[in-house]
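Could you have a look at this structure, given as structure tokens, before my questions?
The other protein chains are all here in position, but one chain of the complex has been omitted.
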Amino acid sequence: MNAALAFDTLLALLLLWSAWQALSTPKLDRAVIMFIVFGLLLTLVWSRLDAPDIALAEAALGAGLTGTLLLDALAAFGQTGQGAGSTGFMTTIRRFPTILVLLVLLAALLAALSNLPLPTVNLPAMVAQQMPDSGVSHPVTAVLLNFRGYDTLLEVAVLMLALLGILTVGLPVERPLLSRNLLVPILARYAVPLMTLAAIYLLWAGSHRPGGAFQAAAVLAAGVVLLNLAQVQPRWIPGQHWIRQLISAGFLLFLCIAALLLMLNGGLLHYPPDQAGLLILLIESGLTVSLAINLAAFYLLRSDRPEPLPNQEDTP
Amino acid sequence: MIGSELLLALLLLVNLGAALIRAAQGPTAADRMLAALLFGSTGVGILVLLAVIQQTPALIDVALTLALLAAISGIAFAQRAWSQAVLGRRRGTATKTEDNDAA
Amino acid sequence: MLLDLASNLLLLAGGFFFCAGTVGLLRFPDVYTRLHALAKADNLGLGCLLAGLALKADSLVQAIKLLAIWPLVLVASAVVGYAIAHRADRLGITPWQRDDR
Partner (left out) sequence: MSSGLLFAVVGCLLFVMGLGGIILLDHLLRRILAFNLLGSGIFLVLVGLAQRSGRPDPVPQAMVLTGIVVSVAATALALALARRHQAAGGNTGQTDRTSPEERHD
């Protein structure tokens, strides 16, 4: 048997198994940990699919931010006692019709996959053709910030909206640290400068090889999270305006450049080929800082008021 | 030469699968977390092997990033999540099963 | 030629130590001993693997990058191992002893 195919098949099986465990296990802690394992396996899948950009983002976000967010939430839910002991996946006969519909959907999807026509447009060739005018030499960065720059612009807006949504809904209350130990601050002292260095490297690398603003921002955000775990960086509270200003600054910079180009060239984010490289680097640098603070705020921004806890006693 | 490295990567993936069995069995939450931590070493190993096999040096950057950030979720687990409440009322039984394992 | 041989030997040793670590993870009786298997054997395996790959790296930069991964993983696993063992101790999980008490 072909070793590469064996590797892929085993990887696929492990991925599906961890996903199934994350859904079906009766214990909440196990579900969350299995999901973290799933994210790490997914990093390997992206590597196998020749997508190092996505693997970088998945590794940085999964290991740094998503994991800590979920573990934090797990602690919050676990303490009330409501989280533990949820029923499994297929416990009752009532669920049978839903499962049947899902299986039919799966069959339909797989059938659609099996006789899919070949694509009529050759996107990789189109990208390769336009590359000389893009200002960068790495195709994924060219797509992200030049050919489909408006997607990225709106994505940054979506991230800000998510943070606004959290502020509107009400921030979760800061939870006390369960244990403190002396090694973590020492680790943070060495690791965070290295992470900053890695982020700058990734930002610079984005123009000619896998890397870029998103990955750099994810690594930076992970560094801020580590500083918080080491109790160097206290939680942020909503009153700190520099956070909002910095988050908006990257988006505004992007928006200003887009508006300027719209007036000069008549196209949203149609860079002149000569200045494209410089403009992309400018936008990416701004985005790295803004996105990093935005992502870190998902974990660090916490309410400074004590939680209103009605009837904690009589919940079953 | 590439073939032997692919076989080594396959071997490491089998190791990961075996670690997932430990994650499924537990018995404590920390035992499950160990499987996630295994990625700090085994996952990084697979990534560098893939970088050589597929001749994509960028995957070494991915391995470096993963190595840099590997500690964070483990620390978050120990300092924020692993409490008596998460461990549940099963704490007494959890230690007991461990003793049974040993015997 | 000699370099190739050394590299392959290191890769083989790496594979062996990874397997040893996994056997330890599966067979050892409690959290503390499993942490020990993970933090020692696997990191040694990774060190051998990285050294083996660095010997046949295309460029010096690539070799340095490969070797830079190792100290990072060592420090990370040391800190996490300590954090989890410390927390397990606080939660009152008793270390396993050879003859049952």
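So that you can tell them apart, the chains are marked A, B and C in the order they are listed, and the count of residues begins at 1 in each.
One rule holds for everything that comes next: contacts are C-beta pairs under 8 Å (C-beta built on N, C-alpha and C of every residue); 3 or more make two chains touch, one makes a residue touch a chain.
Keep in mind the model is a prediction, meaning the values are calculated, not measured.
Participant: Counting the whole assembly, list the visible chains that the omitted chain makes contact with.
Facilitator: Counted over the whole complex, the chain not pictured touches A.
Participant: Identify the residue among A:P132, A:G165 or A:G239 that touches the chain left out of the display.
Facilitator: Residue touching the chain left out of view: A:G165.
Participant: Where does chain A touch the missing chain, residue by residue?
Facilitator: The missing chain touches chain A at positions 4-5, 8-9, 12, 15-16, 19-20, 22-23, 26, 28, 31-32, 35, 38, 42, 45-46, 48-51, 53-54, 57-58, 61, 65-66, 69-70, 73-74, 76-77, 80, 82-83, 85-87, 89, 91-92, 95, 98-99, 102-103, 105-106, 109-110, 113, 116, 119, 123-124, 127, 139-140, 142-144, 148, 151-152, 155, 158-159, 162-163, 165-166, 169-173, 214, 218, 291, 294-295, 298-299, 307-311, 315-316.
One rule holds in what follows: only the chains that are shown with their structure count from here on.
Participant: Any chance you could check whether B-C or A-C wins on number of contacting C-beta pairs?
Facilitator: Higher C-beta contact count between the two pairs: B-C.
Participant: Go ahead and note the Å separation of the Cα centroids belonging to chain B and chain C.
Facilitator: About 11 Å separates the centre of chain B from that of chain C.
Participant: Considering chain C alone, which of its residues make contact with at least two other chains?
Facilitator: Counting only residues that touch two or more other chains, chain C contributes 72, 75-76, 79, 83, 86-87.
Participant: Could you check chain A for residues that touch two or more other chains and list them?
Facilitator: 178-179, 181, 184, 187, 191, 194
Participant: What residues on chain C touch chain A, complex-wise?
Facilitator: 72, 75-76, 78-79, 82-83, 86-87, 90
Participant: Can you list the residues on chain A that touch chain C in the complex?
Facilitator: Residue list for chain A touching chain C: 178-179, 181, 183-184, 186-187, 190-191, 194.
Participant: In their shared complex, at which residues does chain A touch chain B?
Facilitator: My answer: residues 3-4, 6-7, 10-11, 13-14, 17-18, 21, 25, 27-30, 32-34, 36-37, 40-41, 43-44, 47-48, 50, 52, 55-56, 59-60, 63-64, 67-68, 71-72, 74-75, 78-79, 81, 84, 175, 177-181, 184, 187, 191, 194-195, 198, 202, 205, 209-211, 215, 219, 222, 225-226, 229.
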